[in-house]
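Accompanying notes for the structure given below.
Subset of chains shown; positions unchanged.
By letter and in written order, the chains are A and B; residue numbering begins at 1 in each of them.
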Amino acid sequence: MEQMILWFELHQLQQQYISALDNDRLEQWADFFTEECVYEIVPRENEDAGLPIGIIYCDSKRMLRDRVLSLRHANIYEVHSYRHMTSGMQIRVIDADTVETESSYVVVQTLQDGESFVYQAGRYLDVVVRTPDGWRYKAKRVIYDTSRVATLLATPI
Amino acid sequence: MEQMILWFELHQLQQQYISALDNDRLEQWADFFTEECVYEIVPRENEDAGLPIGIIYCDSKRMLRDRVLSLRHANIYEVHSYRHMTSGMQIRVIDADTVETESSYVVVQTLQDGESFVYQAGRYLDVVVRTPDGWRYKAKRVIYDTSRVATLLATPI
């Protein structure tokens, strides 16, 4: 039962996270993280080679907020919508207030021409911690399989 | 715990709904709705512009049944199969017997030539009510991102 409740809480966090991204509530994005945090997007070949070099690296909630602000103001990217699907969440309990999770994701994108296609697939490696406000991401590493990423990786995954 | 049970019940309803559609049990489709109900499919640009004009609009269980009957008899559409994936379900409790939910969906289609591709992506906006037979859809609005929809939208989403 305890195991089911833990799964449910982490599943809810993930579903809220992707729901915010998929329904253009980007201003909520930073709030899924702790003040000090790591968010990065890394191609799989770098991860496999032990190279920590990714295409996005943020290490505080403030950087995440700034990122969304500039997205909203700069508006350099083509209008699009995402739909995130996730699966296979595995949970590794570190201590009473810390877990590591691994999940697969697939993002389907629709551009202004109106066609929908698989935009990116990969996995999330998360460190999730219990805070007074509920579970939050202390680290989220997005490791993508898809190296031919079609547009600027402007919006969060 | 109560929150988890509510989530589970609504999740089950959704999984049964898409399982019926994906496994050609269309005759069950209307039974997921209340007698008086709304089912509509609306392109995202109309939704965003506040235009209530969609490509399908049914406002009773009987209309849903008629729709399936004509699909079975007319047989005008190319044989295909759907696989619905859903994610990100958010629940808003209205009262003890009514909730509103929002979910993302992606439909993968396989045509007779045997290729599978993303057919449509979008979101469900549902009003779900508790009845003596369990939770049922009082309203299901299907708002699709994909404006280049490849075939006649003959079968329900």
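The criterion applied here is as follows: a contact is a pair of C-beta atoms (placed from the backbone, for glycine too) under 8 Å apart; a residue touches a chain by one contact, two chains touch by 3 or more.
All values reported here derive from a predicted model rather than from experimental measurement.
Taken as a whole, the complex in this structure file is built from 3 copies of one protein sequence, with 2 shown in place.
Methods note: only the chains that are shown with their structure count from here on.
To overlay subunit A on subunit B by their CA atoms, one rotates by 120 degrees, a value rounded to a multiple of 5.
The distance from the centre of subunit A to the centre of subunit B, each centre being the mean of the chain's C-alpha atoms, comes to 27 Å. Subunit B makes touch with subunit A in their complex at residues 1, 4, 7, 44, 85, 87-90, 102, 104-106, 117-123, 145-148.
Residues 4-5, 8, 12, 15-16, 18-19, 22-23, 81, 83-86, 108, 110, 113-118 of subunit A are the ones that touch subunit B when the two sit in their complex.
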